[in-house]
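Every protein chain of the complex appears in place save one, which is left out.
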Amino acid sequence: MKFHVKTQSGSETFEHVLELPPVSQSSSSAATLEYRMDEKPGKVDWTEVSPGIYSLIVSGRSFEARVAKTGRNGSFEVKVGFRTFHVELRDSKTRHQRGDSAAHHGPQEIGAPMPGRIVKVLVQENAAVQAGQGLLVIEAMKMQNEIRAPRAGRVEKVHVREGEGVESGAPLLSLA
Amino acid sequence: MKFHVKTQSGSETFEHVLELPPVSQSSSSAATLEYRMDEKPGKVDWTEVSPGIYSLIVSGRSFEARVAKTGRNGSFEVKVGFRTFHVELRDSKTRHQRGDSAAHHGPQEIGAPMPGRIVKVLVQENAAVQAGQGLLVIEAMKMQNEIRAPRAGRVEKVHVREGEGVESGAPLLSLA
Amino acid sequence: MTAFKKLLVANRGEIAVRVMRACRELGISTVAVYSDADRKALHVRYADEAFHIGPAPAVESYLRIDRVLDAAKRSGAEAVHPGYGFLSENAEFARACAAEGLTFIGPPVPAMELMGSKTAARRALIDAGLPVVPGTGRNLESLEEVKRIAAQFGYPVMLKAASGGGGKGLRLVRDETEMESAFRTARSEAQNAFNDSSVYIEKYIERPRHIEFQIFGDHHGNLIHLCERECSLQRRHQKVLEESPSPAIDDSLRERMGKVAVEIGRLAGYTNAGTVEFLVDTERNFYFLEMNTRLQVEHPVTEEVLGIDLVKEQIRIAAGEPLGYGQNEIRQRGHAIECRVYAEDPENNFFPSPGLLCGLRVPAGPGVRDDSGVFEGWTVPLEYDPLLSKLVVWDRNRQAALARMRRALQEYLVAGIKTNITFFLRVLEHPDFAAGNFDTGFLDRMLADKIPEAEKPDQDQEQERIAALAAALASRQGPMESASNVPAPAKSAWKSAGLQSLLNQRP
Partner (left out) sequence: MTAFKKLLVANRGEIAVRVMRACRELGISTVAVYSDADRKALHVRYADEAFHIGPAPAVESYLRIDRVLDAAKRSGAEAVHPGYGFLSENAEFARACAAEGLTFIGPPVPAMELMGSKTAARRALIDAGLPVVPGTGRNLESLEEVKRIAAQFGYPVMLKAASGGGGKGLRLVRDETEMESAFRTARSEAQNAFNDSSVYIEKYIERPRHIEFQIFGDHHGNLIHLCERECSLQRRHQKVLEESPSPAIDDSLRERMGKVAVEIGRLAGYTNAGTVEFLVDTERNFYFLEMNTRLQVEHPVTEEVLGIDLVKEQIRIAAGEPLGYGQNEIRQRGHAIECRVYAEDPENNFFPSPGLLCGLRVPAGPGVRDDSGVFEGWTVPLEYDPLLSKLVVWDRNRQAALARMRRALQEYLVAGIKTNITFFLRVLEHPDFAAGNFDTGFLDRMLADKIPEAEKPDQDQEQERIAALAAALASRQGPMESASNVPAPAKSAWKSAGLQSLLNQRP
């Protein structure tokens, strides 16, 4: 099995090609296995100690990783130590079908980062926005926070009105 | 819904007839509902706070109960405070089919209370045994423990040999 | 043991659990009150009795005196502990408790009222010759008068709205040339915000430390202080980390400040637990700031250093028992630090992060105390202060306590929501903080500097590869049933997508 892996933490991103042996029945839950990362061979002794928590021992070093699936397919949030990594995983088959810059195509839905109330909508539909420009202000726990455009684009649709309450993840705005 | 409930803790057993309103969609996970226990009406505000952990408020008193299914149907282990209760539950339909003393009919399987090694088998097949009589000795964590007959009967089958290792719950002996 | 058989805790979250623990140890039955948002909350589960008092918004539940008192009556409670926040400094509530024959665990009503009014407290202290920040405390109408008084105090000075609060109508004036425009804008801002353009002057204390003294009085005339807490580590005037002793206070200053704190307590006719807050300037002059007439959030650091349970002491004293300690028995041992663990996102301007707490591992072992109000599976509600827990460590000296706090923070794991745990690790690594050189502006300056995270290149690169490996192993296990009960927070996905796109756009 060959994976193309992209990890991102803070402002850093890394890409790797990771080769793992095929899954055998006996070793699916815990085992020592050999891998190649970016052509360099390695050996990992790994096991899932609790649901979603993995213990990995590599060259004697002991690591703990908390792995949670995020919304999209092949997308994970992984905590190692005090650092959180966003990991995108594609095996060689799906890689070409999806393309590398899928995130740029089609409108992007901006969701509510937390439950709260819409205090202000700062843009109108069809308006062109710059990356980092404020789109809406949401209030929760008596604090106001501005939701900014993750990239430049055009506001295709605003899904909420001022004063409206929203749940976490609720669509706020589509960015074309 | 009418339940016949039998609770047992230490050497005490109690029986109750408990009537609950039928499950409605809206109130299946948390609600205040009225019940009758042994004809006496009561009101409980209940909710499942974590899987298997229930918070119940009855007449202002706050209780926490940890409920775990045990092997048999309608059989639960419930912890309230520092006490553990074994609760047998039958709704009115199943009550008559199963009869009250199901435990007495047919052979009873004695299982290993824990993983360990069989040190000694104290009885032979077909031997008559008294309640409380020693059947086997099992060793684990360097301690030996005698498994005793839960009731009088006849040893129908011994499933293990001396020196054999057993997993928790493994059948040791059938008591007819 | 004490006179009370049953006590109602008029609060929620960690402090409600903290008070109930004290009650259990004293053999007192506990009564919780709760809003719609808190039916599953830890304090409700911990209590012997629990009464519902209304919808989620605090004004309709935890701030409703009538409903809290109704719960007290229905339960037959004999005393009420208000915790902090909510009704804890509300004199009307204390009076209403008394009217119902309930013991309010706190100071007498007149002491609450005196200290509840900043100006009245300030005047009383001035009259008694006790140190307050130099200022006029009265409305100044003309620019000339303002300039004259400012020259008298010496620049810099603060202009403050008389009806002020929340930073509105507040101006720092560094020299006389700035005064005219500052005076004008402060007045107009005050007019807009409070419909009252009155402003007054206070000397601006530069780089002050915020040091507070715990005091304790009983109903038998005993009043002592329990030494200081260092509370200068604040983000936007909110304390986030407290410690005791303060690295800035030596024995002689402690004695002087403690004496003044006790005098202030005497002045107010104080009983039970209270806290006198001071500003300390760089020349070690100290000025009364305000007095909090209740238990502080950060009371555990005092408990750890002195070996005194402040909540049990509060309850005993309210029951009429004498103070369990004389001033000469108060001895500090070692060093304690508290971190307030909040559900907030340090990478996103400390925005609150309520939601499902789907994973929790709490630090433990020697010298570590976690006063928490949450549990795995709890949904942190939107409506209240997002304090999850107070992590407190003790060790023989400050250096050891800092190392222990670092160890404890490293053990802490909260999944599903964001917390400020990693932020504390950054603070602990700051050389100025480690050296004890900081003031109330330190944290805001540190955050404004956007000090880059300390580079730990080797380990971090290894961690990055481990993250890649772990994700691949997890996905290889099949459709990840195993991790499916760790719901991915919608927020992370959103944030991740957003950041990713931003990154992709950079040159």
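Chains here go by letter, A, B and C, matching the order in which they are written, and residues are numbered from 1 within each.
Note that in this section a contact is a pair of C-beta atoms (placed from the backbone, for glycine too) under 8 Å apart; a residue touches a chain by one contact, two chains touch by 3 or more.
What you see is a predicted model; the values in this text were computed from it and never measured.
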Of the residues C:26, C:253, C:434 or C:447, which one touches the chain left out of the display? C:26
From the list C:55, C:110, C:269 or C:307, which touches the chain that is not on show? C:307
In the full complex, which bits of chain C touch the chain not displayed? Write them out. 17-18, 21-22, 24-27, 300, 303, 307-309, 311-312, 324, 333-334, 361-362, 364-372, 375, 394-396, 400, 403-404, 406-407, 410
Contacts of chain B with the absent chain, listed as residue ranges: 1, 3, 5, 7-14, 16, 18, 20, 23, 28-29, 35, 37, 44, 46, 48, 51-52, 54, 56, 58, 61, 63, 65-72, 74-83, 85-89, 101, 103-104, 108, 110-116, 131-132, 140-141, 143, 145, 150-152, 168-169
Just the residue numbers, please: which parts of chain A touch the chain that's not shown? 30, 45, 47, 49-51, 55, 57, 60-62, 64
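Convention: only the chains that are shown with their structure count from here on.
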If you tally C-beta contacts per chain pair, the winner is A-C
What's the distance between the Cα centroids of chain A and chain B, rounded to whole Å? 45
Here the gap between chain B and chain C, centre to centre from mean Cα coordinates and rounded to Å, is 48
Give me the residues of chain B that touch two or more other chains. none
